[in-house]
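Every protein chain but one is kept in place in this view of the complex.
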Amino acid sequence: MNFFIKKLLIVIPTLYIAWTVVFVTLNIIPGDPVNLMLGGRPASDEVRENVRKNLGLDKPVFERYTSFLINATKGDLGKSYLTRQPVTTMIKENMMPTIELSIGGLIFGVFFGVFFGIFAGTKPNSMRDTFSMIIALCGISLPSFWIGMMLIYIFGTTLGWVPIVGEGFVSLILPSITVGLFFAGGMARLTRSSLVDVLNQDYIRTARSKGISKYRIVLRHSLRNAMIPPVTLLGIQFGLLITGAVITEEVFARPGLGQLLLQAILAKDIPLVQALVVYMTAVYIFLNLIVDFTYGIIDPRIRLERNRG
Amino acid sequence: MKNFSIILKRFLLNKGSAFGGIFLLIIIIGAIFAPLIAPYNWNEVDTGPRLAPPSWDFLFGTDIHGRDVFSRIVYGARYSLSVGVISVLFGIVAGSIFGITIAYIGGRVDIIGSRIIDVMFGFPSFLLSLLVVAIIGVGLWNVVFAVGLASIPHFARIIRSAALQVKEQPYIEACVNMGFGKIRIMFNHILPNIFPIIIVIATMDLGGAIISIASLSFLGLGAQPPEPEWGAMLSSGREYMRYAPWTMIYPGLFLFLTVMSVNLLGDRLSIALDARQSVDKGKV
Partner (left out) sequence: MVEILNVSNLSTAFQSDYGSKQALKNISFKINEGEVLALVGESGSGKTVTSLSIMGLLPNNAYIQEGNINLIDKKNNQVNILKLTDEKHNLIRGNDISMVFQEPMTCLNPTMTIGDQIVEVILNHKKISKTKAVKEMIDLLGLVEIPDPTQRAREYPHQLSGGMRQRVMISIALACTPKLIIADEPTSALDVTIQAQLLQLLMKLKNSIVSKTSILFITHDLGIVRELADRVIVMYQGEIVEEGQVKDVFDNPKHSYTSNLIQSLPEFKLEERKLTRKDDNKQTKVDDNEIILKIENLFKEFPVEKGFFKESNETVKAVQNISLNVKKNEVLGLVGESGSGKSTLGKSIIKLLQPSRGKIYFNNENISEYSNKQMIKIRQKMQMIFQDPFASLNPRKNILDTLIEPILVHNLMKKNEAINYIKEIINDVGLPIESLRRFPHEFSGGQRQRIGIARALVLKPEFIVADEPVSALDVSIQAQVLNLLEKLKKTYNLTMIFISHDLSVIEFFCDKVAVMYLGHIVEIAPVSKLFNSPKHSYTRALLSAVPKVKGKDKEKILIKGDIPSPINPPSGCVFRTRCPNPGIDCKGGNIEMGLIEVEPGHWVDQCCANCN
C-alpha cells in the first residue's frame, strides 16, 4: 500500500506538469480564437468582447492557467470552438470505439508478439527463429496506414471476406490487426531477445545441471524473468495504441477519439485539442502505473524491496 | 585490424544485411540520380491518361492528375531517407548532449534532468509530434522537427543510462584521478565509449522516424501536395483505392521496403558492434 501511495505522489505531479506543458503550448498558438468562434463572420467590437468574455480569454494568463488545472482535474474543460458542445460530452461520445480498437490491437499484439517471441527464443538461430523474426521485422517495418489499406483492398474489396465499414465485432478485426501489427513486431523481438538473454544466465545452467528438462526450464525458470523487459515495453506501447488509433480510425473511417483529435488540430479547436491531450495523457500515465505494479508480481526482489520501504 | 575484417565479413555475408544494403543503395541512387532515372516530370499534370493502370509506358500507372506514379516514387526517394536521417540526427545530438551531461554531472542536475525526461515521456511520442504540429503548423519540415523533438526523451534516457554505466568504470576514475576536467572526460572519454550504442539506437529508430513522418504526411499534416512524398501520395491514393489501387500499393510498398532495409541493417549493425564490445572485454 505504501508503495502505491508513494508512486501516486510521483505520478500526480508529472501529470500536472504535463498538463502545464499542454496549456502553455496550446495557448501560444498564433491566431485569434475569437475569429474561429465567430466562424470568420465580421462582428462589431462589442460582440467580440462578449465572445472573448465567454471564452474566458479576457482574464489574465495565470488565472486561466489555474482554472484550467482545476477544470482538468474535475474533468470539465469547456466547450469546443466549433461545435459549441461541451468537450467532455464529445469525448464521451467518441470514447468507446477507440477503446474497442485499442483492446483489439492489444490482444492481437500481445498474443502474436509473445507467441512468436517464445517460439523464436527457445531455439535461437534455427529456422523457426529466422522465420519468426522476419515476420516480426515486417511488423515493425510496415507503415500502419499502408497495411490497413492493403488489408481493406485484399480482404474487403477484392475478396469480400470482411465488411469494411459497420459496427460489431467483425468490423473490428482488420483495424485491430492494423493497430496491433507494429506492437506485435516489437513485442516479438523483445520477447525473443529477452528470452535468449535469460537462457544464457548462470542460474539456467544450474537448473540444467540438476537434470531438469528443457521444457520445464523454459516454462518454470525463464519465462517469468524473461517477461520483464516486454512488460516495460507494454507501457510505452500503450502510447502507440492510443495514437495508432488516430491513423487507423482515419484509414478505416471509424469514429473515435483519434478522428476527433485530428479534426480538432486541423481546425485549431483549442479546447477540444486540450481536452483530448489532457485525457490521453492521464490515461497513458495511469496505464504505466499499472504496468509498474506488475513488476512487483513478477519479480520478488522488487516486491520485497517495496514492502520494506 | 583482423577484428575489423571479421566484423565486416559477418556483416556482408548475412543475407539480411545484404538485401537491406542493396535495396538502400538502390533508393539512394534513385534519389541522387532521379532526373536521369525518372522517365517523366513528377509534377507535370496529364503526362498520361488519368488513373491509367501499370503498363510499359507507365510502370506503376498514373494518378488522378495524370502524373506518372513511378517518376513520383523515384523523386519521392529524396524525401524518404533524408527526412528520417535529419530527424533522428536532431534527436540524437540533442539527446546525447543532454543525456551525457546529466549523467556525468549527477546530483541535482541529474534528478531534475531525469524528471524532465519523465515528463516528456508522459506523452506518447506520436501525440507529442501532433501537439508540436498543432502549434507550429503543417509542412514537411515542421513534421521532421516535431518527430525529432519527440524522439529526444527516448534517446536521452538510453544514452543517460549508458553514460552512467561508463561513468562507473575505473578508467573514468583514473581520469578524475589525473586531474582531467569535466568537459574533457565527458566528450573525450565517455562519448567515444558510448558511440557504438548511439549508432545502434539511431539506426534502429530510423525506421520508426521514417514511418512517423510518413504517417503525419498521410494525415495531411506533413508534406503538402504536390510534393511526391510517399506518405502524402498514399493519402491521395486512398481515395481511388477501388479503381486505381496502384496509386496506393506502390508508394506504400517502397515505404515498407525502405524501412525494412533500414531495420535489417540496423539489426546487423547492432549485432556486429555488440560482438566487438565483448571482444574488447576479453571474453570472445
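For reference, chains read A and B in written order, and residue numbers begin at 1 within each chain.
Going forward, a residue touches a chain if its C-beta (ideal position, glycine included) is under 8 Å from a C-beta of that chain, and two chains touch if they have at least 3 such contacts.
Just so it is clear, the structure is predicted and the values come from calculations on it, not from any experiment.
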* Chain not shown: contacting residue from A:K92, A:R128 or A:R205 -> A:R205
* Residue-wise, where is chain A in contact with the chain that is not depicted? -> 6-7, 10, 201-203, 205-214, 221, 224-225, 298-301, 304-305, 309
* For the chain that got dropped from the picture, name the residues of chain B it touches. => 2, 6, 9-10, 169-171, 173-174, 176-180, 184, 189, 192-193, 195, 279-282, 284
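Here, only the chains that are shown with their structure count from here on.
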* For chain A paired with chain B, centre-to-centre distance based on mean C-alpha positions, whole Å -> 22
* Asked: If you look only at chain B, which of its residues touch chain A in the complex?
  -> 115, 118-119, 122-127, 130-135, 207-208, 211, 214-215, 218-221, 231, 234, 238, 241-242, 245, 248-249, 252-253, 255-256, 259-260, 263-264, 267
* chain B-facing residues of chain A, complex -> 14-15, 17-18, 21-22, 25-26, 28-29, 137-138, 140-147, 149-150, 152-153, 157, 236, 238-240, 242-244, 246-247, 250-251, 261-262, 265-266, 268, 273, 277, 280-281, 284-285
